[in-house]
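Here the complex is missing one protein chain, while the rest keep their positions.
Labels for the chains are A and B, by order of writing; each one numbers its residues from 1.
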Amino acid sequence: MTVQSTNRTVTANPEAALEPPPGTRSGFQGPGLLRSSLLRLAVRRLLTAIPVVWGVTFLGFTVLNLLPGDAAQALLGADATPQEVAKLSRQLHLDQPFFTRYWNWLTGALSGHLGSSLGSGQQVTTILAQRLPVTFELLLFAFVISLLIAIPVATFAARKPGGIFDSITTFIALVGLSIAPYILALLLILLFAVNLSWFPALGWTPISGGLGSNLRSLTLPALSLGFPIGCFYTRLLRADVLEQLEEDYVTTAHAKGLAGWRVLMRHATPNSMFGLITVVALNVGTLLGGTVIVEQIFGLPGIGEELFQAIQTRDFPVVEGIVVVFAVLVVVIGLLADLLYAVLDPRIRYDNPGQ
Amino acid sequence: MTGAGAAAGPGAAAASVAAVGAGTGSPTVLEVRDLSVRFRPRGRDEVRAVSGLSYSVPAGRTVAIIGESGSGKTASSRAIMGLLPRSAQVSGSVALSGTELIGLSPRSLRRYRGQDVAMIFQDPARSLNPTMKVGPQIAEAVRAHQKVSRAAARERAIELFQLVRLSAPAQRYDEYPHQLSGGMRQRVMIAMALSCSPKLLIADEATTALDVTTQARIMRLLTELQEQLGMAILMISHDLGLAACYADEVVVMYAGRTVERAPVRELFRNVRMPYTSALLGAVPRLDRAAHTPLPVVQGRPPDLSADLAGCPFAPRCPRAGEKCAERQPPFAEHKPGHWYACWYPLPDGADRPDTPGGSGSPDGPDREGQQ
Partner (left out) sequence: MTIPVSNEAAAAAITTAGASRVRASRARSRLQQSLALYLPAGLLVLIIAACFLYPLVGNVSPPVGGSVLNAGLPAGTPGFPLGTDASGNDIFSRLLYGGRVSLEVGAATQVIGIVLGGLIGMIAGYSRGILAAVLMRVLDVLIAFPSLVLALAIAEGLGPGELHVIWALSFYSVPAFARLARAATLRLRDQNFMLAASMSGTPRWRIAAFHLAPNLLPQQLTFALLGAGVAIIQEGALSFLSLGVPPPGASWGNMIASGMQTMSVRPSLVLLPCLALLITVAALNLMGDALRARWSAR
């Protein structure tokens, strides 16, 4: 493009190279440099995350081991003889010392084998592969719902703070975020599934059964998770937008003669997203926790439900596998949030902040 | 006022183009008459931020509004731009080239904002959207008022960067505010303000946040642009020294009211109102003996929510008499071009604490300040 070549000419020109006043970075910030600083950021964060993930797995293993109750016992039931229990324990390597078991697990995990379920014998990785997509889809759906609620409502409410729309939505939001997902789930089932029969109360239809019914089967669960979180995000975003509206650059935007809605959407709201990104990243754990009950209530075959069963049956490998998944998810989303910051806020991108 | 305009004008450059805009027949770009701004927050007494402000700004001229914090100078400028919050009540008349701005609907007012009257603010670091490139912010201003393509707006933005003497203008387009120095950012703000060739530029403490050298450069740029474009400038500041160098006429505000108004040379030569004299006295001077304490006016500005009988400066005025606390002195044109409101004005040329000077000018306004 013409502009690019002009710029290159400017920096290639030795006189122009002497020209830039102090305080500016010399040289042209092309996309290549951008990518590399983002990459460096990503690598740095990943490196610090690895010991954390390892620590998590260790802690998980420890906790599970400290739990009273024997897996073999749980599997065989109460009326199994001690010999049978001992035999199964040996079979499942449960009689080996703690560190040996952990080491075996760790080395296995690093090479991609997370072991097999004590109960069903299935590969943990297979179980995860089967169940993760369900939970992922649910979480994604819930997340989209929460944003669809938060962004328009917060932006609109911030236009006239204290006005009718603002007061009503603030109150609804405060109450809304107090509703536990499982409570909302039950209320929604009562209303929509039992009385109105718009949505199924139970069960999950995979995408192979049609996108429409797949989404319908996830609507109520996603709403139960997404609405309370959406209310929380709404309040946060509204506060941030109001804060941004007090900033000087918003006055400048008005002084330029821009329409009010444009100032909001093009200037204030985009700059308000940072708080939201932080909170979303921090909230991953909560959202994951919510899936356990929601999946139970709606009978969705996701990892939440699997986790609950696995804990009850002391199925170490499965629980540990899920723990790893959770930890990795939290870390990855945290990393994505950091990267998103860097993409959205140019000041973070450049190591030298200019002034 | 004409003579004052040419002689007290800024820079040697002014003298050579004195013909531009120096005629007596300069059309009035801004006519402010009896402007009052009151804030009525819910459940509280109303605050009279500005009362009865009147002045006019001819094309190609610079009028400085001087006052301390709380004098109402910023509120009055925001009133002109229509940038006051909803709780503000504005009365009086603000005519921009004959068009009455008070009472216009926000939508109509928006058409003038940025196009006929533009404003630059104090802190350029915070006045620019930090996550948006600098160029598009200018282009946005252009496209807000003119139906042009993105490419054309971009061209115009780069053109404006050249106008404000920003180095490497095409490169600057794609840079972010934090990559620019303070002076460059203010140039960007000026470019933004000039994007639609406004008739009036309001500079609200535009150089306060800059270091002295940059301040001089920016002021020089503004005055050069003023000559080039024949634009009127309304300069809002607390710095009388700055006004001495760059303004044609000075309006001094206190407690929301005008207390003195005169062409700049006349003001400094024959200051009348004790408040103005005190302001002059508080300007630090290089030729005073070292460690001389600055003469400071005792007391604080009055509470603007209370009813003020008499002259608002009376409690702090060294020349105050009984009449001052009882009756408000009328703001009148006691001499052609020189208005003031005082019962016991200072005599001709006497009792000035110092010859006025200020940052950037070695002497009084008698000499063209060489920057």
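Going forward, a contact is a pair of C-beta atoms (placed from the backbone, for glycine too) under 8 Å apart; a residue touches a chain by one contact, two chains touch by 3 or more.
Because the structure is a prediction, the values reported are computed rather than measured.
When the whole complex is considered, the residue among B:L304, B:C317 or B:C342 that touches the unshown chain is B:L304.
One of A:S89, A:Q130 or A:Q296 touches the chain omitted from the figure, and that residue is A:Q296. When the missing chain is restored to the complex, the residue among B:R33, B:R126 or B:R285 that touches it is B:R126. Interface residues of subunit A facing the missing partner chain: 51-53, 55-56, 59-60, 63-64, 66-69, 174-175, 177-180, 182-183, 186-187, 189-190, 194, 243-244, 246-248, 271, 274-275, 278, 285, 288-289, 292-293, 296-297, 307-308, 311-312, 319, 322-323, 326-327, 330-331, 341, 345, 347-348.
In the analysis below, only the chains that are shown with their structure count from here on.
Subunit A and subunit B have centres, each the mean of its CA atoms, that are 51 Å apart. Per the touch definition, subunit A reaches subunit B in the complex via residues 3, 6-7, 10-11, 16, 19-25, 28-29, 247-249, 251-260, 266-267, 270-271, 344-347, 350, 353-355. Those residues of subunit B lying in contact with subunit A across their complex are 81, 83, 106, 110-115, 118-119, 121, 123, 126-132, 140-141, 144-145, 167-168, 170-171, 173-176, 178-184, 189, 192-193, 195.
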